[in-house]
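A single protein chain has been omitted; all remaining protein chains appear in their positions.
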Amino acid sequence: MVTETSLLVTLPFLAALAAAAAPRAAATLGMAATLANAGFAALLARALLADGARETSLGGWEAPLGITLRADGLAALMIGMTALVGSAVALQAMGRPAPGRPAPAGGFWPLWLATLGAMNALFLSDDLFNLYVTFEILGLSAVGLTALTGSRRALRAAFDYLSAGLAGSLLLLLGVALAYAEAGRVDLAAVPALVETMRGRIALALVLAGLAVKAALFPLHFWMPAAHANAAPPASALLSALVVKTALYVALRLSLEGGAGIAPARAALAVAGSGAMLWGAWNALRAERLKLLVAHSTVAQIGLIALALGVAGNPADSTLWQAAALLMLSHALAKAAMFLAAGRIAEELGHDRISGLNRTELRPGAAEFAFAIAAVSLIGLPPTAGFVGKWVLIEGLIAREAWIWVALVMTGTVLSAAYLSRVVSRCLRGGPHVAPGARRPAWHMGDVAALGLAVGALALGLASALPFALLETTLT
Amino acid sequence: MSPVVLFDAALALGVLGCAALALTLRDRTGTVAAFMLTGLLVALSWLRLGAPDVALAEAAIGAGLTGALFLRGARRLGPLRARPPAPAQAAAAALGAAVLSAALLWAFATAPAESLYPPRVAAALEDSGVSNPVTAVLLNFRAWDTLLEIAVLVVALLLVMTLSPPRVIPDKLGALVQPFARIVVPVAVLVAGHLLWQGAEAPGGAFQAGAVLAGAGLALVLGGVRVDRRVLRRALTALALAGLAVFTLAALASQAVTGALLGYPDGQAKAWIIAIEGALTLSIAATLCLLFTGYGRRSAR
Partner (left out) sequence: MTPDLIYPAAGAGLIGLALWRLATCGDTLRRIMALNVLAVGIAMLMLAAGRETLMLAAGRETSTLAAGRDTLTRAAGQDTPQTAGAGFLQAAADPVPQAFVLTGIVVLVAVTAALMALAERLGARDGD
């Protein structure tokens, strides 16, 4: 019998092929496949909550020789996050006529569906080499999404993205090669043995370095702001909300498998994360364009998640890693909402200069509202999902009296409030600032998607019991 | 020192020397020539490392097709304009790279290298449907990697489609290449068929066969067969996409039959593998051809 796990990793690829073969029907096919994927993701989560985590040996061959798909709560949560954000972004892309002439067979839909398939495969994978291959699909399709607009800046950013991504993949592959030489196997069950020896720790450090490039973790984030700021809004939303999360997910997975035993790696993650929070915030404070501000805010937020991963410590005696997972989820929803809203604001205004957001002839619309709610979640005010994630993190840090990290998280929070208020204060003004005859922007599919995601980030804070219950579903 | 060790040492030095030339020569054509020579020497070292399947693929894809791509790029990008780096920067980078190399050498030379795979492969080989262990790994034990690898090819093609770079327009090469193509294409088709068929028992398989076919296709393109005719391009695109479709549908079908994704029914593994490999060969050949020729509507000049 064909299971939902198999459909999650095969259906998107089949749909991508169909969309590439029939460009005219691509949007319909793409939307249908995205929704079907969301359905399977929900079914998987329900099945896991009912029966616990499950493993499938592909082809019936057991690891380490074969490859195992492992569906546990963490994987299901990430798959659900991808499905949710993907559906909203697809909705926005549906309502948006493709700019310029339609590409012969490429274009948004096949690339997005391939991204979706690769992400699902990555979340379920239990094998380092298999992860490398999924990263390569993801790298190429993400670069395709970046380059879609065809502008010179986007192409330049795409080239830098792809070469940085390839360098990251090759570092990861070098780590896999050393893991093979050291442990004689490359499935994730090799991690505990790798932690024991110096060579094994070097192998894991190489893998981690590759992941840091892919996650755009400071100081290896150089390729990212340009790529995320110059892509079309739906593509930026997918890249910033989802694609960078994959590398953080793998880092979390390695840490849960026993990689957390390497103290220097944990410290490096935490320090790089702190640096990212400060550096990203500083650049977001100085950014002149809205999309660039949002992209730099991603650098900072990635930093926060990396910090959470770094300080989480051994998963055996702490549940702090769950804070990192929840922060990933809340950032995905809020950041996708923010990029979609920023795209809509730029569409209405005809530019995205932050200094020009103070216009009197246009009333704030749904997009501005969505941006504000997403900002509230990113800053981490109650009752949003961002608040719950940060609360769990800070509570854990206070309990172990790690005051330096508490102070850093607090500083990051204040800075994010500062740079986001640059936009929010200009967006949401009324009364004397609005001219009497000011028009309201017309409703648009993009507004619905952005607002839906922002409200999702808000509601998730109230219903955060569900993700936590899911995260408890592990293989024992 | 035995002659074999001398040969290995000379080969390794040759690889390093050619790679150094490829990365330092200022003349574009020279760097590409050095790169292709590196690829061929590397293929020879794969033979010495007991990996003839990889050697075939390296020669056809790593040296041949990648080299052709670099030649195309060298012609379109024009001469090298970047200035050499400042000596201090170059020295610092060299020092860092040397330290890293030394650390890697230490790590790999002292690693225990006790693989868990050979006994498991040996034990399962009988049930895999093929007797070439590499083919068994690629299309049975770890077929999921291979399926995703085909997806990488497809996504690269989608990216190239989206970018629509200028098409390769064969010009003066035509007269030169045509007689060559007349001989090489039929031979390549035969070789590809042979590689595909013998891949079950001996070195070879879908990737090597697909690469050889793609080489034949490129000979046709350079010999003046116009790939810009829309019908041909569409047919090739359909073929390129079909490989992943067949593989994915076969994976789902096998699950419907046996309950395991990519689990072939007992006793029929060979038939499934040959069918999948056949589709992959054509699809890989079409994809590699299209990755080289591109999709654009504008001409190169």
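The chains carry the letters A and B, assigned in the order they are written, with residues numbered from 1 in each.
The definition used in the following text is that contacts are C-beta pairs under 8 Å (C-beta built on N, C-alpha and C of every residue); 3 or more make two chains touch, one makes a residue touch a chain.
It should be emphasised that the depicted structure is a prediction, and the values quoted were computed from it without experimental measurement.
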{"item": "Residue of B:A156, B:L196 or B:L213 touching the missing chain in the full complex", "value": "B:A156"}
{"item": "Which residue of A:R156, A:R289 or A:R363 touches the chain not shown here", "value": "A:R156"}
{"item": "Residue, one of B:V134, B:V189, B:A238 or B:A253, that touches the chain absent here", "value": "B:V134"}
{"item": "Hidden partner chain, residues of chain A it touches", "value": "65, 129, 133, 136, 139-140, 143, 147, 152, 155-156, 158-159, 162-163, 166-167, 170, 173-174, 176-178, 180-181, 184, 186"}
{"item": "On chain B, residues whose C-beta touches the chain left out of the figure", "value": "2, 4-5, 7-9, 12, 15-16, 19-20, 22-24, 28, 31, 35, 38-39, 42, 45-54, 57-58, 61-62, 65-66, 69-70, 72-74, 76-78, 80-82, 85, 89-90, 93-94, 96-98, 100-102, 104-105, 108-109, 111, 113-115, 117-123, 125, 131-134, 136-138, 142, 145-146, 149, 152-153, 155-156, 159-160, 163, 165-166, 201-203, 207, 284, 288, 291-292, 294"}
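Just so we're on the same page, only the chains that are shown with their structure count from here on.
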{"item": "Centre-of-Cα separation between chain B and chain A, whole angstrom", "value": "32"}
{"item": "Chain A residues within the chain B interface of the complex", "value": "1-3, 6, 10, 13-14, 16-17, 20-21, 56-61, 64-67, 69, 103-107, 110-111, 114, 117-118, 121, 129-130, 133-134, 136-137, 140-141, 143-144, 147-148, 150, 155, 174, 177-178, 180-182, 184-185, 199, 202-203"}
{"item": "Footprint of chain A on chain B - complex, ascending", "value": "103-104, 107-108, 110-117, 120-121, 124, 140-145, 148-149, 151-152, 154-156, 158-164, 237-238, 241, 244-245, 248-249, 251-252, 255-256, 258-264, 295"}
